[in-house]
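Please read through the structure below; I'll follow up with questions.
As you look at this complex, bear in mind that one protein chain is not there, while each of the others sits in place.
The first chain written gets the first letter, and so on, giving A and B; residue counts start at 1 in each chain.
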Amino acid sequence: MFRFLAIRFGRAALTIVLVVTFAFIVLRLSGDPAVAIMSPEAPPEALAAFRRAWGLDQPIWVQYFRYFGAIAQGELGQSMRDGRPAIVLVLERIPATLMLTIPAFILKVGLGVPAGIQAALHRNSFTDRAVMTLAVAGFTVPSFVLGLILVLVFAVQLGWLPSGGQDSWRSAILPVITMGLGGAGVLARFTRSAMLEVLGQPFIRTASAKGVPWPQVVRGHALPNAAIPTVTIIGFMVGSLIAGAVVVESVFSWPGVGRLLVVAVGNRDLAVVQCILLLVACTMVAANLTVDLLYGVLDPRMRARKS
Amino acid sequence: MMPLLRLAGVSRVYRTGGGMFGRGSLVRAVDRVSLEVAPGQTLGIVGESGCGKSTTGRLALGLEAPDEGSVRFRDAPLPAPGSAPWRAMRRDMQLVFQDPLGALDRRLTIAAQIAEPLDIHGIGAKSERQDRVAALLRDVGLRPDQAARHPHELSGGQRQRAVLARALATDPALLVCDEPISALDVSIQAQVVNMLADIQAARGVALVFISHDLKVVRQVSHDVAVMYLGRVVERGDPDIVFATPVHPYTQALISAVPVPGQRQRPRIVLQGEPPNPANRPTGCAFHPRCPQAMPRCAAEDPAVTTLPDGRAVACHLAETPSRIAA
Partner (left out) sequence: MSSVVATAAPVIRRRAIPPAVLVAMGWIGLILAIALLAEMLRPYGITQMDLKARLRPPVLFGGVWAHPLGTDELGRDVLSRLMVSIRMSVTIAFGATIIAAVLGTTLGFIAAHFRGWVEQIVLMLIDFQASMPFLIIALAVLAFFGNSLPLFIGLMGLYGWERYARMARGLAVSANAQGYAAAVRQLGARPGRIYLRHILPNIAATLIVAATLSFPEVVLLESGLSFLGLGVQPPMTSLGNMVGYGREYLTRAPWILLTPSFVIVTTTLSVSLVGDWLRDRLDPTLG
């Protein structure tokens, strides 16, 4: 168990190191980082001070380690647009994003997982076909198309809900539905195939052959085993709570992190982009780590397994 | 005569278990094995599965480098596996696999696969290669129309013939046959064995014949080595070894071979499971299963003794000839 944990934590740290390295390399390749992080119009003294502060006059590997140091202290540069620290800018957008992504996540799991289980239990039935058709539609219809169609119907035609902005809780309904439906489709499809795989295993047949009532077989044997792969994908969804709303926030002009990212990319506001990149990496890593630890709880075999 | 191939005290150690940080345990799959193969002769290697006979074959071919000892082919050491000189050397030494279907590319025709070693080593002009392939097919007893077939369209015996034709394409001096007939039907085994003998007679190729089938090994070999847990326990002329086995393990193996018409032969039934190579018994590795074990066997590793009839035996019994039970 200790080794299991050590390997997982090692991997998590490695991913963060890779992201930082990626940001470092990309930053170096894209031009003078002083100009990029500060702004082209910054006074030369300020640029020189920045170079000294970040050690840009040092050899590249010294810079690399300093870069780590700066990031560890939360020094992520200033936004080009208003000169405020990028990290502050990003952090203040997080609540708005979570307002969309958390209800959407609940919708995804609440719809997707039961639909997938039902479809698998009644394979090739009408329910199965209907769920699978909706699920395929859920991920082949891009979120911006679904979002715009919902706006067209519920905001423009019917006038029930606002088409964008963040004025009241009603503004959140359409974006949440847009995200929730797509994700539910992916999750339903995935849960169904995980469940079908488990149902095909010999131990399920053994359990029902020796007379365990079917609902009990499903609850006691099939669900816990199907939960393991499903938890992985749910973990990925948790990890993208911050990053997952890029397109939808843009469709609905919702002032969250995703909208900030799109605007920052458009303006090449590198400090903000870098900050969001690291933030997303940290959430993904934290989510993956949690999933790995959950594995240990869900699957006793994992605890014994070596790597 | 100078041997074509000489293995001198070769060992191969594998690390099993253990992940990134774990220690794992060391397994000596082959332990200080010394063997020789004379040009145009056949060396048979017999033993239970897991006794290291396949690994010995791979070491002999240089597919793996030994951890100890040396392998010399035509009195020169084998180059490192995968290097350019190693690749060039494949012309002279070839392997015939246990599973012919697995050894053939299911997407290419038999003719294309037999021609492949010719392409690889640039043997003959392109126009000649077709004729060579046709000749090889004839040599191994395949019909010309079977050249255009894919592996799955042939029977097991025909596939093994195709594998053999491919191995013979470069006219090698040494052929290692690793359980070449054990995946075949009994009726076809004899045909393939006879064909091997014919090919050896015609081409003068040396064979290392690895098998657990004692009768076949006796039939084809000029020299036989019995392996147990990574070591050669008895080695010599097959007629002598199989008629009057000295090592108790050889005796047990031979007593297990059914002989027609002899129903009530006494059989030596070995006690216990074949031991785990990762957990090798002390002293003579065979002592926990040996019907003639003495206290000394558990403590002392028997040295190799050469008997007057020329065979080499690693057993304490052989050290005092009067006590040989046979």
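Rule of thumb we're sticking to: a residue touches a chain if its C-beta (ideal position, glycine included) is under 8 Å from a C-beta of that chain, and two chains touch if they have at least 3 such contacts.
Note that the coordinates shown come from a computational prediction; the quantities given were computed from them, not determined experimentally.
The chain not shown here is touched by just one of B:Ala29, B:Ile45 or B:Leu61, and that residue is B:Leu61. Considering A:Val19, A:Leu47 or A:Ala227, the position touching the chain not shown turns out to be A:Val19 (whole complex).
For the chain left out of this panel, the touching residue among A:Val90, A:Val131, A:Val151 or A:Ile234 is A:Val151. By the touch rule set out above, chain B reaches the unshown chain at residues 61, 63, 87-91, 94-95, 97, 99, 102-108, 116-117, 120-121, 163, 166.
Residues of chain A that touch the chain left out of view are 11, 14-15, 18-19, 22-23, 26-27, 29-30, 121-124, 136-137, 140-145, 148-149, 151-152, 156, 193, 196, 199-200, 204-205, 208, 214, 239-240, 243-244, 246-247, 250-251, 261-262, 264-266, 268-270, 273-274, 276-277, 280-281, 284-285, 288.
Please note the rule applied: only the chains that are shown with their structure count from here on.
Inter-chain spacing, taken between the CA centroids of chain A and chain B, is 56 Å.
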